[in-house]
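I'd like to ask you about the structure that follows.
Below, a portion of the complex is reproduced, with chain positions unchanged.
Chain naming follows the written order as A, B and C, and within any one chain the residues start at number 1.
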Amino acid sequence: ESANSSNDTRENFNNISLALDWYPWSNHVGLFVAKEKGYYKDNNLDISIYTPSDPSNILQTVGSGKDDFGISYQTDVILAQAEGIPVTSVFAIVQHPLNSIITLKSSGINRPKDLEGKKVGYPGIPTEELLLNTVVEYDGGNIQKVELINVGYDLVKALISKKVDAIIGAYWVHESFIIEKQGLQVNVLKIEDWGVPDFYELVIVTNENTVKNNPELIRKFLDSTVKGYQYSIENPETGINIMKNSNPEIDTKLETAGIKLLLPLWNEKDILFGWQDKTRWKNLASWMLDKKLINNPVDLDKTFTNQFVETSNGGR
Amino acid sequence: MAGDFFLKGITIISIENIKKTFMVKNNQIEVIGNINIQIKKGKFISFVGPSGCGKTTLLNIIAGLESPDSGRVIISSKPSKEMIGKIGYMHQKDGLLPWRNVIDNSVLGLEINGIKRTQAYEIVRPLMKQFGLSEFEEAMPWEISGGMRQRVALLRTVAYEPEVILLDEPFGALDALTREDLQFWLLQLYQKLNQTVIMITHDIEEALILSDKVCVLNDSPCSIVKNIDVPFEKSEKHRNTSNVEFAKLKSELSYAIRE
Amino acid sequence: MINKTHEKYDLINIISLPTLVILSLLIIWQIITLILDIPKWLLPSPITILMEIYNNFSLLIRHSLVTIQEIFFGFIFALILGIALAISIDKSSVVEKSIYPLVIASQTIPIIAITPLLLVWIGYGIFTKIIIVALISFFPIVVNMVDGLRSTDISIEKMAITLGANKFQLLTLIRIPSSLPYLFSGMKIGISISVIGAVIGEWVGASSGLGYLMLQSAPRFQTSLVFASIFFLSIIGISLFTFIQVLEYKLVRWNRFSNY
């Protein structure tokens, strides 16, 4: 909505806003590179980027048309659609779950069943609880024997201060790295290995209306964004440095390390960057339905579309 | 004779069948029994009576600050409630505003009645001098003595020249000399402006010196037990204390109070 | 007679009028959500919220009880701590100049930033929540109580001194009673914001309470359950505030007459 109404101030320029799922980190590098290097400007887009406190807010602001684009999670898009929020995923940034179960190597927890009789810290949100549930039961464990503790968003501190034995909801490309920086060794249990359907961790969402009425805007935005990521994939360290221009707070060392883990997750070989596979959406949605995370099936055609992925990659 | 004296002039204050009861804890205390009195314009009336008999309560009712349980007070043909602000009332407690200095406290009445501060200063400055407060214009209320506070309160009450003035023990905290000065000043003022004054006092001599009429009240409940018209002319007042008739009236009043 | 009509008027005031105002607000809200077609996931209409409350009543009550418990203990703790601190600040200028800044500083620290510390040191039980409630609500109590103690009339204090009051008697017989009107203002502020303290406390390390319920509902976009929780929180806050106000009315009615 704002994209349409505010474009006459500077002729042909569209002011667009983008809400990030988290504070700027290496995963967002493409967006900032595209901004700094003028890729958005090339497409007559004037972008402003901000971070709301709670990632689930993004779907509400995008759903209401306040923000044009947002970075969100695949699970959240399904949850939002189930409650009738008109958001559609138009691009998958990260091809696999980053969310994982992380434990210290010293704890001796090597598989989900080992969590029995242990304390697991989670950020208090229902999705994480059910992910754990699935993982433990898949491994033949009894979830009743696992003590779940809501530790808020500071998962890592809870883990390394040994208040809990494992955490779920942390990214194995970020938190695990942070823990290792403290001189500790970690065990990562990737949830997709233990019965949780493989999903796209990060997706770009926009409003259903925009998809219908202003596909050109999405195309332009994705085109610029992809260019930004392409550049970062080719020059990861320069990318981080460019990002630091507009985000002086970031720790270059940490992010440079992080980006190396992320590179293979963005643009998998043989797959078009941003492509979303319908069966993966279907599997995740039915898993969520199964776990009563949502109460009704969602219309998958509304939750995502690939119509912009080809054109945005097609330029090259 | 006395009745005659008071039939002259128009009645400005008419107090009719006032009754008042207070609830203290679970006891009902009848404070004012049944008080009736008519006061003519330009007269000076004093009330004397034992402590706690209800003098202040009566004055509050006359001023329109409290409602009587029954009866009414008419001032200038209006219920006293509607006359609030046209009556100058000096309360027993001085009620100086702690955030204002002496001169700003003095001009409060003028200010409320729409006169600009600077102009009001000009009006009160000569009075300040007469009241012996000139040196203390800038002092805060807690920096002046009890008697000074009383003088400031009196000054504040008279400065805006209301038609009716109610005074609740205006000179209680003053020494004899200062008191005499102010009594004399008050007498002159009220003669000049033809104001109507009601004063509460404990001092029979003071009552006789200043008033046209002295009412003796007694307690439980408060009612008028004696009414004395003071037969001296306004002009000769304040010089009659050694007079024989003065002494006679004084002892008559003392006797009435003691009953 | 006069009293009777007065009473009647009061009754209208106390019950009908506020109800009317709040009801009309709710109606306006309902109409706005209808006219502007505001989706329920963004701002549910009062009717939707009411339905949600009806459907989840026992759930809401259960979580409310947990939250009330946290508020209760946290506030009592805040009260004791706040009064004790205020007395020491009032007594000693050394304490004032060294501790008061720390107390102020404690208020500028976003609790979310130190919850990890609290969690690591205190753990995930109810005690953490009590601490957070206390941390949030003790500040208005301290500030008001200090100012209340300092507002003690000098002449009254001098009078007590001449009667032979020692420091302790001066405090208990004169300064504390005369600070009560201020303390009550502080308590009213404290109890109101302690509600939010409990919620913040529950966002971390809880498995029950209205804050936890909100935390569960928000990411699922069950906005009407979030608002139902907020409704219960408000009721709790208003009730506690009113309770303290009634207490205040009983205890410091003298305040208006101090000079008379």
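Methods note: a contact is a pair of C-beta atoms (placed from the backbone, for glycine too) under 8 Å apart; a residue touches a chain by one contact, two chains touch by 3 or more.
As the structure is a computational prediction, the values presented were derived from the model and not from experiment.
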Full complex expressed as chain labels with copy numbers, beyond the one copy shown: A x1, B x2, C x2
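Note that only the chains that are shown with their structure count from here on.
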Distance from chain C to chain A - Cα centre to Cα centre, in angstrom: 38
Cα-centroid distance, chain B relative to chain C, in whole angstrom: 49
Centre-to-centre distance between chain B and chain A (centres being mean Cα positions), rounded to whole Å: 84
Residues of chain A whose C-beta touches two or more other chains: none
Numbers and ranges of chain C residues touching at least 2 other chains: none
Interface residues, chain C side, partner chain A - complex: 39-42, 112, 115-116, 119-120, 123-124, 203-207, 212, 215-216, 218-223
Chain C contact footprint on chain A (complex, rising order): 54, 56, 59-60, 63-64, 76, 79-80, 82-85, 124-127, 148-152, 154, 157-158, 161, 163, 293
